[in-house]
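Every protein chain of the complex appears in place save one, which is left out.
Our next item is subunit A:
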Amino acid sequence: MGTWEGLVTGLNFALQPGVLIFCLLGVLLGTFVGVLPGIGAMAAISLLLPITYYISAEAALIMLAGVYYGAQYGGAVASILMRLPGTPQSAVTALDGYPMARDGRAGAALFAAMVSSFAGSIIGIVVLVLLAGWLSRVAVAFGAADYAAMMVLGLVAASTIGSARPAKGFAMIVLGMLLGCIGTDVNSGAMRFTFGQTELLDGVNLVALAMGLFGVAEVIGNVRDPERQAVTEKIGFRQMAPTRDDLRRMVFPSLRGSGLGSFFGALPGTGSTLSSFLSYAMERRIARRPERFGHGAIEGVAGPEAANNSAAITAFVPTLTLGIPGDPIMALMLGALVIHGVQPGPMMLEARPEMFWGLVASFGIGNLLLLILNLPLIGVWVALLRIPFRWLYPAILIFICLGVYSVRGLTYDIVAVAGIGLAGYLLALARFNPALLLLGFVLGPLIETNLRRALLISRGDPMVFLERPISAAFVVAIAGLLLLSLVQWVRRRRRAIPAR
């Protein structure tokens, strides 16, 4: 089936009322769980599983996929309004989205997030349609050495994010990586730093860490100021809408973010997180005035949001072309198909072309629905900020508890989020950036696992990182980036000396 013919077939399929309604249901629920931080796509998908038993396999996949990418839209809301990210990629959005909201520009920040999310998704869909075959070959060609080198590049590139002092950023990344060591060691099965607690065997709960460092810490930080409101006056459409300057600043970051997201999304693992951080780091590096970042730069919202949404679309590449799920959520979605007698695998799409094209068409329809759904909601969200903090914060804490509990159903994690929140408050007092801690926490264990796996496979020969072309390219990029930073540092010192 040709691309054009396929798209027409897909649209015909996805626009049937009996299918469209499940697409709508999926994106609605996706938005909903995205807005409630911590309650991720995984919880929503398990909620929808019983429904999937009664509808066709195609409609089920379209609905579950709607939750998956719909959650990416909603995730921005709580991060921008209340600095309450449930995922590391939303934490990136909070870096500049939340300062914008505190300046009374929450409307513009949300608008930027929604529109770049939409742009990112559309670009992701185009990439998926045109390059799926190529991307899937890249994904299979990526070995452990390549992943390790790529993630080190990600860490190096992102380490300059949001901190005036590089040493402080570095410290946060290292702390994150150390926290990432907690749990069962994949290679030896040894338990590291678990102190006999089985709850820690799979590591620290990521949702608890994100919400503790950001949400709980923010609540503690504002306790001194109970009467404060983020927005005191009624907000009209004018204050809500982005300015012409905002729009101009959004265009290129969105496009660059979409490019990063489309590529990294197709690689199983951490495409979404990595591309959000890389997009942010890139925008900051090429900005004419990088010091604006962290204080409400709209580029810092637009780029990463475009990146994580296009990544959420191209994340379907390995699933759709190879029948291999790229992440645990995708595996659950495929598991739902088995009940219908559809065996996930490379033959699934040859046997059922309407599944591939129907799903692709539903991505377009679903994202349009999300945009239509979310733009009018901006006014509602912004109005929330008129509630005084003393009323808002108890509610936020309850939502944090719900979100954290929803991951595993263990009260242990609620206690953990409280402790992490306190630590997060201390870090905030000392002006450390918790986003980098999250990045280190997510990438650290993956770097370790892939590094050790690569060395195991090469029977201990470190040259594997230079012999594999993909890995070698990343190593060169890392060296280049470090050299660039060194040159910039030397130049700054030279300039500084005569001034003394």
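In this section, contacts are C-beta pairs under 8 Å (C-beta built on N, C-alpha and C of every residue); 3 or more make two chains touch, one makes a residue touch a chain; residues count from 1.
The rule we apply is simple: contacts and distances are computed from a predicted model.
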Absent chain [UniProt protein name; select from "Tripartite-type tricarboxylate transporter, receptor component TctC", "NADH-quinone oxidoreductase subunit K", "Transcriptional regulator" or "Putative ABC transport system ATP-binding protein"]: "Tripartite-type tricarboxylate transporter, receptor component TctC"
From A:Pro344, A:Gly366, A:Gly424 or A:Gly444, residue that would touch the chain that is not displayed: A:Pro344
Option from A:Ile21, A:Leu201 or A:Ile372 whose C-beta touches the chain left out: A:Leu201
Sole residue of A:Leu61, A:Ala78 or A:Ala139 that reaches the chain not shown, by the stated touch rule: A:Ala139
Absent-chain contact - pick from A:Leu130, A:Val186, A:Val251 or A:Ala479: A:Val186
For subunit A, residues in touch with the removed chain: 39, 42-43, 45-47, 49-50, 139-144, 184-189, 191, 196, 198-199, 201-202, 268, 318, 322-326, 328, 331-333, 335-336, 338-339, 341, 343-348, 402, 405-410, 453, 456-457, 459
